[in-house]
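Below you will find the structure I want to go over with you.
The complex appears here minus one protein chain, its other protein chains still in place.
Labels A, B and C are assigned to the chains in the order they are written; within every chain, residues are numbered from 1.
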Amino acid sequence: MAVRAAVAGASGYAGGEVLRLLLAHPGVEIGALTGNSNAGQRLGALQPHLPPLADRVLAETGAEVLRGHDVVFLALPHGQSAAVAEQLGDEVLVIDMGADFRLRSAADWERFYGSPHAGTWPYGLPELPGARAALEGSKRVAVPGCYPTAVTLALAPAYGAGLAEPEAVITAASGTSGAGKAPRAHLLGSEVMGSMSPYGVGGVHRHTPEMVQNLSAAAGEPVTVSFTPTLAPMPRGILATCSARARPGTTAGELRAAYEKACADEAFVQLLPEGQWPATASVYGSNSAQVQVALDEAAGRIIAISAIDNLTKGTAGGAVQSMNIALGLPEDTGLSTMGVAP
Amino acid sequence: MAVRAAVAGASGYAGGEVLRLLLAHPGVEIGALTGNSNAGQRLGALQPHLPPLADRVLAETGAEVLRGHDVVFLALPHGQSAAVAEQLGDEVLVIDMGADFRLRSAADWERFYGSPHAGTWPYGLPELPGARAALEGSKRVAVPGCYPTAVTLALAPAYGAGLAEPEAVITAASGTSGAGKAPRAHLLGSEVMGSMSPYGVGGVHRHTPEMVQNLSAAAGEPVTVSFTPTLAPMPRGILATCSARARPGTTAGELRAAYEKACADEAFVQLLPEGQWPATASVYGSNSAQVQVALDEAAGRIIAISAIDNLTKGTAGGAVQSMNIALGLPEDTGLSTMGVAP
Amino acid sequence: MAVRAAVAGASGYAGGEVLRLLLAHPGVEIGALTGNSNAGQRLGALQPHLPPLADRVLAETGAEVLRGHDVVFLALPHGQSAAVAEQLGDEVLVIDMGADFRLRSAADWERFYGSPHAGTWPYGLPELPGARAALEGSKRVAVPGCYPTAVTLALAPAYGAGLAEPEAVITAASGTSGAGKAPRAHLLGSEVMGSMSPYGVGGVHRHTPEMVQNLSAAAGEPVTVSFTPTLAPMPRGILATCSARARPGTTAGELRAAYEKACADEAFVQLLPEGQWPATASVYGSNSAQVQVALDEAAGRIIAISAIDNLTKGTAGGAVQSMNIALGLPEDTGLSTMGVAP
Partner (left out) sequence: MAVRAAVAGASGYAGGEVLRLLLAHPGVEIGALTGNSNAGQRLGALQPHLPPLADRVLAETGAEVLRGHDVVFLALPHGQSAAVAEQLGDEVLVIDMGADFRLRSAADWERFYGSPHAGTWPYGLPELPGARAALEGSKRVAVPGCYPTAVTLALAPAYGAGLAEPEAVITAASGTSGAGKAPRAHLLGSEVMGSMSPYGVGGVHRHTPEMVQNLSAAAGEPVTVSFTPTLAPMPRGILATCSARARPGTTAGELRAAYEKACADEAFVQLLPEGQWPATASVYGSNSAQVQVALDEAAGRIIAISAIDNLTKGTAGGAVQSMNIALGLPEDTGLSTMGVAP
């Protein structure tokens, strides 16, 4: 019997992507679709790439319309998920694709978001040690941020094997869909095509504490993170270039072995053959992360690089993967490892 | 029992796309993969977006390795398909994604290709009247060109209903993958990003006689085609802007009705609601064609516009759709109408 | 002694481009800069590509601040130029980069803009026969629309030589800067990258009557225009693909000769050698139009194609060129024929 799924925030990019994936999922039936400013509109006008739902009309986001489903995906601005989840009750699987329940530290939340902390839910990055167990049977899932997904998949193996010093330096390039669909001048095509630019420099990006949380968990000690996000002229994709000083004596062979071990059983993490490097085009629309690592012997640093699709593995694909685990379905149901390329 | 499929020319763009689709097809098992200059290489190095086949090694293209499959897809340079097909025998379904067997007129072939005509196979555009019947049970399929697919889906309804004068004027913009993967300076990213440019202007593009063939068939009288292709700064997609003078007395209502009737039962043609226009991004990686039509009353012309993905509906998706028909499978098996957007 | 120039609407794309050109103009000194919603901001925050003016602060648009200059460039929403111009008096050269004064027909204006017609000013396309004489010494200039500039330069030679039937069919691809800097969802980078889409189809685009006006003037008889604009994934550039049925008996040689004659003395129109086609990348940031023409003998049509930069030759460069003529300066002062490529 099909799982009935509702999507709150169906007009945005995360909402559209989760619908694309759910339509291809053999065990899911799509129920209510809601929006705020777009309530009352046909989905065909808002998400013209999803013909099977073209004639569906968005309802106003609210607990009444979301109730009665087995799973509810929330693609809402931060701060709004707690109230909706509470009204849905404890028997519904609620998967929050926003930031509200990702951080364990209330202090970090308050420092970066300036509002009271809503709580902490099981964290939807199954590849993190211990994460799967917490997701199985859970009725709540906090989907990770797109940057933390890319960065954690790239660096956790090095930290898990004790090969890296606890100071990570990270530069990541993101496609523009990561900035959402609300129109702002600096996100116009005229501005972003042909341009690379940084933003949120100097430790202020809100995904930083989530990276600290994940890498520290992997390392078993506090890790500092210097994170610089950049906006790249492409609609989708994150390329995360991550580095840390290698612990003295680390060899390239040890490093490779640690990554091989960490990635061996992961359906959605591809450690590439030596010498081949990730490209965001290869994971376009896919739930895969491509990962590669090298040891820069002259500089004494580990360089780990990952490529993901920020909307798929970085948001909606990760959400569906976690849904599968929470519901006891095979983890890869309805998810593809293949990108649309070229 | 799964259909065993081989792909000759698996390292190029058409070959990669047909593999992407076949991997998602529930009734197909992938057999031999061949290449020419890339024989001996891992597919993972050539098509890094297809992890399930990463460790497969390309064989040299030849009948020996292609024999023993139920279906063989040919993604070869024109002029090479006839010899391969002959060696495979009459019991194997051979689907040619190249140009060799599309044209019915040997004279047209010789004028545009300068070589002897190899013959004519059943034409793999199921949406053309009469095409499905010819494809059912066929052991040979000629997949249409990408531009003729887009143009025919846009204009055939007008010609089929007798509403358009027999002189079509067409401008189409194509993504760069239509020009293939062989490296040439004018196709470098540095050259194509930020640039629109025409090519093959003045009636010399090789897809022109195929459009004439299709539109004339739809009209029941000879149609001339003035076709200008342009190269657009995007990897995939064709936007075809097609027009013809309206027959005297044609009304907007009649025109709309003709398109509604022609598209009503087609799973892979979406006639958009009035006022909404196609965009190539909406069909990225999808087997859909989006179509819209308008009557320009002041100029007395019908404007019909379609958007397809040149590699999917325009090549490999059309090929799989025709394979399904030829094999007696439901026509949409393994094919999606959804694009990857934004 | 330097000409003092003011720019009203300095925060938008047309305003920024005219400033870029004026800063490189040896005879101009830049005076007042104004804006509306951006008044009070540093230009460095709005136009970060113009360091020499980074510390200038925008004033509120109004006649007081614009008075006292020799030239005033208006980059305002349509409907606002007449009032400003009137207050500036008859002794100031006012160059309107908006639409208000381009059309000679008040009826056309009212049909396409739905408001009273403000009047008609000398038309700033010097390459049109008769236009230079009207511009010399004029105190008012209406800068042509970007599409009409591209289309007129492509087709006027054919019409001027009497070689084309009076029904033009035109498809043009424009970079996104043509749609301006006001943030709207369909112009987001996420939406436009990788996508081609039409808009204003069926004779409703406001540049249509201006093309009719220009081509009819060139032909000496009424010309109908079927115009389809499309949005291309690039920040700048227009590629206009224009065609008309050839008059019976027209030869390729006659056609070429007509274009050679029409373009021979034009500094900013490059008729390319036979076989070479325009590309928007070649005129990026340049005041040149590249033009090429062919005769499609099978279809009986003339295909004329032009590439311009919509912001330079299509708007601000055309404005400076007209300013030079109006002021009696050499027409090419401060203007480059070179593009920034690749």
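Methods note: contacts are C-beta pairs under 8 Å (C-beta built on N, C-alpha and C of every residue); 3 or more make two chains touch, one makes a residue touch a chain.
In this text, all values refer to a predicted model and were calculated from it rather than measured experimentally.
Peer 1: Given the contact rule set out at the top, which of the displayed chains would the hidden chain touch in the full complex?
Peer 2: A, B, C
Peer 1: Quick one: which of A:6, A:281 or A:311 touches the chain that's been left out?
Peer 2: A:281
Peer 1: Give the residue, chosen from C:61, C:80, C:288 or C:321, that touches the chain omitted from the document.
Peer 2: Per the contact definition at the top, the residue touching the missing chain is C:288.
Peer 1: Quick one: which of B:95, B:192 or B:341 touches the chain that's been left out?
Peer 2: Residue touching the chain left out of view: B:192.
Peer 1: Going by the touch rule given at the top, which residues of chain C touch the chain that is not shown?
Peer 2: Chain C touches the chain not shown through residues 13, 16, 20, 23-24, 42, 44-45, 47-52, 54, 177, 181, 193-194, 235-236, 270, 272-273, 276, 279, 281-286, 288, 290, 336-342.
Peer 1: Could I get the residues of chain B that touch the absent chain, sorted low to high?
Peer 2: 13, 175-177, 179, 181-185, 187-194, 233-235
Peer 1: Touching the missing chain, which residues of chain A?
Peer 2: Residues 167, 169, 171, 173, 175, 188, 190-191, 193-199, 201-203, 208, 224-226, 228, 230, 232-237, 239, 241, 243, 245, 277-282, 284, 292, 294-301, 303, 305, 307, 342 of chain A touch the chain absent from view.
Convention: only the chains that are shown with their structure count from here on.
Peer 1: Write out the two chains that share the greatest number of C-beta pairs in contact.
Peer 2: Looking at every pair of chains, the most contacts join B-C.
Peer 1: Just grab the chain with the largest centre-to-centre distance to chain C, centres being mean Cα coordinates.
Peer 2: When every chain centre is compared against chain C, the largest gap points to A.
Peer 1: On Cα atoms, by how many degrees is chain B rotated relative to chain C, nearest 5?
Peer 2: To map chain B onto chain C, rotate by about 180 degrees.
Peer 1: Measuring centre to centre with CA averages, how many angstrom lie between chain A and chain C?
Peer 2: 45
Peer 1: Show the residues in chain B shared as contacts by 2 or more other chains, in ascending order.
Peer 2: 193-194, 235-236, 279, 281-282, 284, 342
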